[in-house]
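Quick one: this structure, given as structure tokens, is what I'll be asking you about.
A single protein chain has been omitted from the complex, and every remaining protein chain is retained in its original position.
Chain IDs A, B and C follow the sequence of writing; residue 1 opens each chain.
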Amino acid sequence: MTATATPPTGTRNMTMVAAINDALDIALAADDTVHIFGEDVGVMGGVFRATDGLQAKHGEGRVFDTPLAEAAIVGMGIGMGLAGLKPVAEIQFAGFLYPALDQILSHLGRYRHRTRSRYHLPMVIRAPYGGGVHTPEQHADSPEAILAHTPGVKVVIPSTPADAKGLLLSAINDPDPVFFFEAIKLYRSVKEDVPVGDYRVPIGKARLVTQGDDVTVICYGGMVEVAQKAAAAAAQAGIGVEVIDLRTLVPMDTDTVITSVAKTGRAVIVTEAPRTAGFHSEIAAVIAEEAIEHLRAPIVRVTGFDAPYPPFTAVEDVYRPNPLRVAKAIRQVMDY
Amino acid sequence: MTATATPPTGTRNMTMVAAINDALDIALAADDTVHIFGEDVGVMGGVFRATDGLQAKHGEGRVFDTPLAEAAIVGMGIGMGLAGLKPVAEIQFAGFLYPALDQILSHLGRYRHRTRSRYHLPMVIRAPYGGGVHTPEQHADSPEAILAHTPGVKVVIPSTPADAKGLLLSAINDPDPVFFFEAIKLYRSVKEDVPVGDYRVPIGKARLVTQGDDVTVICYGGMVEVAQKAAAAAAQAGIGVEVIDLRTLVPMDTDTVITSVAKTGRAVIVTEAPRTAGFHSEIAAVIAEEAIEHLRAPIVRVTGFDAPYPPFTAVEDVYRPNPLRVAKAIRQVMDY
Amino acid sequence: MTPDTRPAAPQPHAPATESQDTAPGYAAAQAAYDAAQDSGDMVQCLAPDGTVVREDLLPEPATRLELYRQMRRARHFDERGWVLYRQGRLGVFPPFGGMEASQVGTAAALTKDDWLFPTYRDTGAALTLGLPIARTLAYWRTSPHGWHMPADLKVLPFYIPIATQYPQAVGAALAERRQGTRNVAMAFIGDGGSSEGDFHEALNFAGALNAPCVFILQNNGWAISVPTRAQTRATDLSRRADGYGIPGVRVDGNDALATYHVTREAVERARSGGGPTLIETVTYRVKPHTVADDPSRYRSEADTAGWDAKDPVTRLRTHLLNAGLMTEASEADLLAEIATEFEAALAEADSYPEPTPAEILDHVFAEPTPQLQKQRAEILAEHTAQDSAQNSKEQA
Partner (left out) sequence: MTPDTRPAAPQPHAPATESQDTAPGYAAAQAAYDAAQDSGDMVQCLAPDGTVVREDLLPEPATRLELYRQMRRARHFDERGWVLYRQGRLGVFPPFGGMEASQVGTAAALTKDDWLFPTYRDTGAALTLGLPIARTLAYWRTSPHGWHMPADLKVLPFYIPIATQYPQAVGAALAERRQGTRNVAMAFIGDGGSSEGDFHEALNFAGALNAPCVFILQNNGWAISVPTRAQTRATDLSRRADGYGIPGVRVDGNDALATYHVTREAVERARSGGGPTLIETVTYRVKPHTVADDPSRYRSEADTAGWDAKDPVTRLRTHLLNAGLMTEASEADLLAEIATEFEAALAEADSYPEPTPAEILDHVFAEPTPQLQKQRAEILAEHTAQDSAQNSKEQA
């Protein structure tokens, strides 16, 4: 990023999707090598409008629609990255990332390694993920654990507009591949003051959302507001809950988690992915390895279930963790 | 399976690959709906010879080569399953399963669910996995955690010839999709007496490999022999190690694991997959959730690292857990 | 056509090299594409005004009437669907009005023993083969009752992840042959979907393995906001068949008699062991992508204008009236019957109960795993607790 004559200061109140759009706009303006592409990101500005107006402003060479083929979207991005561009691909929904998994697992994370850094891939792959807004089948998947298990790629999941902007700008400026999952539920549901200009939030640092001495709740993305609500309810009952927003799964900020669990002695982990082998299990494993002597209760995972995410409006919230379920888990570790 | 006039009895001494071949042969003979297909499985009998002779014996309609395209191999298998066949697909190496992940994550595990059991997919996908035999790049991957995180599919990984046969016959006769990962390292390195005929080992039951009171070592597939060696060394030092061969990751035999850990109070988990978010983390999470009060030491994971599996003969064993590393972990939990 | 409101072609040329573009640019590509859509290389039976251009291709009168009935049923669903959506009685669904000939004419060439792999937009095809309207409404109402696929049909649930249905159709088709039947599998895909790798793999597998498949590629001009000409440089998608050594046919997708004719030929070839066929139906998505989409963001009224005159229902209607196969009176009876059928189905859909919480874990495996049993217990405990809490609140 090149410094502007008078760096803008102050904040602007915006939604998460606006903050993402702002970050993309800033990146495009600051760095000619940044290119944005995907399905419907051009004239239409994306199905969630995250790239709204960017083609008109930065041109069809910088922001363009591709044919409908996710493997080639990622594969092409890899090639662009090899050749010195900074590709920022949008996958329309995280559940449609699957056709691209071969390119991702076979190459995206391996390129630096297998060329001993002759090549590296400063690619960002953005995808809306998660539930809570009554989307059709396969539009609410949370596949972050697959990416977290893929060596050589980073995984970032913001939970606030400011973080979305700051983390996305860091991701675009990161020399290595970054997955950037955006909780659909949060796109427009919250507004906050977001610093203007080239604001960065470092990748790899968790955020302490609330402080408390009794229970640590670890979560990210769309689950942070859920955990916050549960923490607020617990506070009413005199239970001090420390909510940690992980922000980045890879690299994970283990220190913040361990420090908190060492203090509280109780850990609840919340994600909306299926139960078996989700990223929640990794968090639990790290705690079990590094903080077991502090634990005063079993670790509890509050997650989706081992079934596909239900597209049924009436029962969607049975699957997706809600504040009640998290509150129950908090009680459970307190009562142990 | 139809009963034969005189059911064969006794055992035959064979390698794991021979046991797999035997199971496939028996399944083809017993059930007309069983079909085997994949790359090079026909005349050539597979790159590891697991399907050797089966096309000659059962015909080109039952055992056939496909074009080179893994997504279509799995997709076609799904279609065959919908239409009442029992497809048994071979993917040449687990690292080449990735192009098929869309078919798997989008459909294989969801079909029964999204048709309320009008359709179900009795499909088996076999793939050699794991390292230890100096294969080229991407030929030693261990992607089992991805499948374990996929609702609606089972994951089976045998560690002995007899189990390979018995579990494979159970998998083929299972009404739902089963991934069957075969440790390349074990294909020909061990022989044992394998029951003849339609021998079955139930899916979902772990195997107690050795008994001991001090440490539980949980592992599967290619890591079982590694753990056994470490257990033998520990026994010399007077440490009683209970080695549990999980056999099936989904569904996982939680009871056997918890019962053992409740007894020993110490858990070491061994896999050769990358560290972050591997299936070892799920095992650790389950223990941390259900047996924490019994733990006398942190859970220790002995795994591959957060880098691609190295194709470098000279240092391959640095990455892939070896008995020394497991023994060290056993000491570590004992000394805690 | 107002080029300035259409999304511009995504051609990432650096300004410095712009002058190098001696090759046909995108204006030319667009012109070529547009020309190809109107060219005579499509099979056509009825002209847009309903006059017969290929007497030899005309199906039996009864078949023509049945095609009209099915198109009307489809259109009725689509039209009522819009109303129900606006009334909040149906969820977001992808309309297909204007594409009835492409869906009905093709599916009508099947029997109930054949397989149908529809996409989310192919309600018209599914209804033609007998998928109950009530189930279809339930599906777009986000009710699991839309997932109860009838036992006497081989109509698969709507495919959401694009192109995945194509390789699966190959497998179903092969399985039929293995089992000694003459049944075939038909799969639908869109112009956008035909860019996915699964499209290629499936056509190639079907050719190599001689699978009795009929692949319908509905080229309706758009993949959400991306026009076909930006999806590919090819102007005739049926020619992709050549690359697999299988027959490819391009047909007027707004002419039900033509789509029926070419599909029946393909189905017959497949039944008799002749292998797969690719059929490109050239049609147009006159409606928005879904009922919630606003196409003015990416296309102009002018873009869609020409297509009203090509409407498939009107076209066949004119023919049937002209040919004396239908009168205004007999049509009125038909429409009344269709309306009655629909309202009965709607009432049935209305009667479906809401799903219960634990239902989300049903039908994952034949036998629930211990993990699923435990998770079900969690759900039951939570919701029983909530219900009683709710009850006691209400009682208090």
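Quick note on the criterion: a residue touches a chain if its C-beta (ideal position, glycine included) is under 8 Å from a C-beta of that chain, and two chains touch if they have at least 3 such contacts.
Everything numeric here is computed off the predicted structure, so don't read it as measured data.
Chemist: Please identify which of the visible chains the hidden chain touches across the whole complex.
Modeler: When the full complex is considered, the omitted chain touches A, B, C.
Chemist: Quick one: say which of C:Asp78, C:Glu201, C:Glu265 or C:Asp311 touches the chain that got left out.
Modeler: C:Glu201
Chemist: Touching the absent chain in the whole complex: find that residue among C:Gly180, C:Gly324 or C:Pro353.
Modeler: The one listed residue touching the chain not shown is C:Gly180.
Chemist: With the full complex in mind, choose from A:Gly38, A:Gly132 or A:Pro151 the residue touching the hidden chain.
Modeler: A:Pro151
Chemist: For the chain not shown, which residue from B:Asp25, B:Asp40, B:Glu192 or B:Glu290 touches it across the whole complex?
Modeler: The missing chain is touched by B:Asp40.
Chemist: Need a quick check: the contact residues on chain C for the chain that isn't drawn.
Modeler: 10-17, 20-23, 26, 29, 174, 177-182, 195-201, 204-205, 207-210, 230-235, 237, 239-240, 242-246, 269, 271-275
Chemist: Spell out the interface residues on chain A facing the chain that's missing from view.
Modeler: So the residues of chain A touching the unseen chain are 35, 61, 64, 66-67, 69, 71-72, 74-85, 87, 99, 102-103, 106-107, 109, 112-120, 151-152, 154, 175-176, 204, 250-252, 254-255.
Chemist: Extract the touching residues of chain B with respect to the undisplayed chain.
Modeler: 35, 37, 39-40, 42-45, 47, 55, 60-62, 64-72, 95-96, 98-99, 134, 136-139, 275-276, 305-307, 310-315, 318-319, 324-325, 328
Methods note: only the chains that are shown with their structure count from here on.
Chemist: Quick one: report the Å distance separating chain A from chain C, using the average Cα coordinate of each chain.
Modeler: Comparing mean C-alpha positions, chain C is 34 Å from chain A.
Chemist: Please work out the Cα centroid separation of chain A and chain B, and write it as a whole number of Å.
Modeler: Chain centroid spacing, chain A to chain B, equals 32 Å.
Chemist: Give the residues of chain A that touch two or more other chains, as numbers and ranges in rising order.
Modeler: 71, 95, 98-99, 137-138, 276, 305-307
Chemist: Name the residues of chain C that each touch 2 or more other chains.
Modeler: 144, 161, 197-198, 364, 369, 371
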